[in-house]
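So the structure is just underneath, and the comments pick up after that.
For this depiction, one protein chain was excluded, whereas all remaining protein chains were kept in their positions.
Let's look at subunit A:
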Amino acid sequence: MRILSLALRRLAASLPTLLLILVGLFLLLQLAPGDTVDALMAQMGGGDPAQMEQLRSFYGLDAPVLVQLARYLWRLVRLDLGFSAIYGKPVSSVILERLPVTLLLMGISLCFAFAAGMALGVLAARRANKWPDALISTLGLIFYATPSFWFGMMGIVVFAIKLSWLPAGGFEEIGTGATGLARVADIAWHLVLPVSTLALIFLATYLRIMRASMLEVLSLDFVRTARAKGLSQTGVLLRHVLRNALLPGLTLIGLQAGTMLGGSVVVESVFNLPGLGRLAYESVVQRDLNTLLGIVFVSALLVISVNFVVDLLYAKLDPRIVADR
């Protein structure tokens, strides 16, 4: 119950921000030259002006900007995200179709990046300034500095084209009609490369943060006490140090949830995954205002909820934090 009221309070507090973002984006997009009908003309290779006018009124673009904004907000109040110009159906259903792919990609990558980053960070901290540390830190820096599309393309060239171990792209095999476990396995198979690509970049950040905070915690007094009472090195690390060192990493998850959504645009394009990131890109190119605003709305909700979960985890790891609420 307490969690629920906390969640509601959080949501209420973020409403003004959400509104500002949406109105700001709406007005910003009005500044972009060309509208969705121009984009459509570009795709079709031309058409006559009468037809363009007809389409503009079909998409409701013939009204003044403020009227369009008012219409949009009025729909939003009724939880209606509007109609997508590219897909010809309600934005909510377009987004719902794409959301699972992005959530899956993001969720697995985040977990993988966090877990592997943590493990490697701990390892590096344990052997600080020795060769394992140097190796891990260097690799981390390389991953961090490499653009994700390059990783993706190289993964495809090596594992899909040269070795034929993994599929080159797509979310699942088309038209196999697989269900149940076979389908899960098929999707997992297709997600290996994209998840690794997306995770590698974030892994580096977690690794660095983990290493630094491990080293910091290791120098604290209670660690010496733990050692003094005769705990093994591993016991000290896992039971005392790790728990305290996790907090900065968790903060980072909350902060990076948004970045991940952005990073998935590139990965989704390279691996041809039908996710939210590619949808956002397509909506910008095709000037599909409703869809784009819908995506921003959903992404904002997503980031808010990830941060909420992070807050709850905080309290679990460090009970002192609850007292502050």
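Just so it is clear, a contact is a pair of C-beta atoms (placed from the backbone, for glycine too) under 8 Å apart; a residue touches a chain by one contact, two chains touch by 3 or more; residues count from 1.
We adopt the following convention: contacts and distances are computed from a predicted model.
Per the UniProt record, the chain missing from the shown structure is "ABC transporter substrate-binding protein", taken from the list "ABC transporter substrate-binding protein", "2-oxoacid:ferredoxin oxidoreductase subunit beta", "Spore germination protein KA" or "Anaerobic glycerol-3-phosphate dehydrogenase subunit B". When you scan A:A39, A:V91 or A:V306 for touch with the missing chain, the hit is A:A39.
Per the touch definition above, the residue from A:I136, A:I156, A:L292 or A:V306 contacting the chain not shown is A:I156.
Checked against the full complex, the candidates A:S164, A:T179, A:S219 or A:Q233 give a single residue touching the omitted chain, namely A:S164.
Where subunit A meets the chain that is not shown, the touching residues are 32-36, 38-52, 54-55, 58, 85-88, 94, 97-98, 153, 156-157, 160-161, 164, 167-171, 174-175, 269-272, 274, 278-279, 281-282, 285-287.
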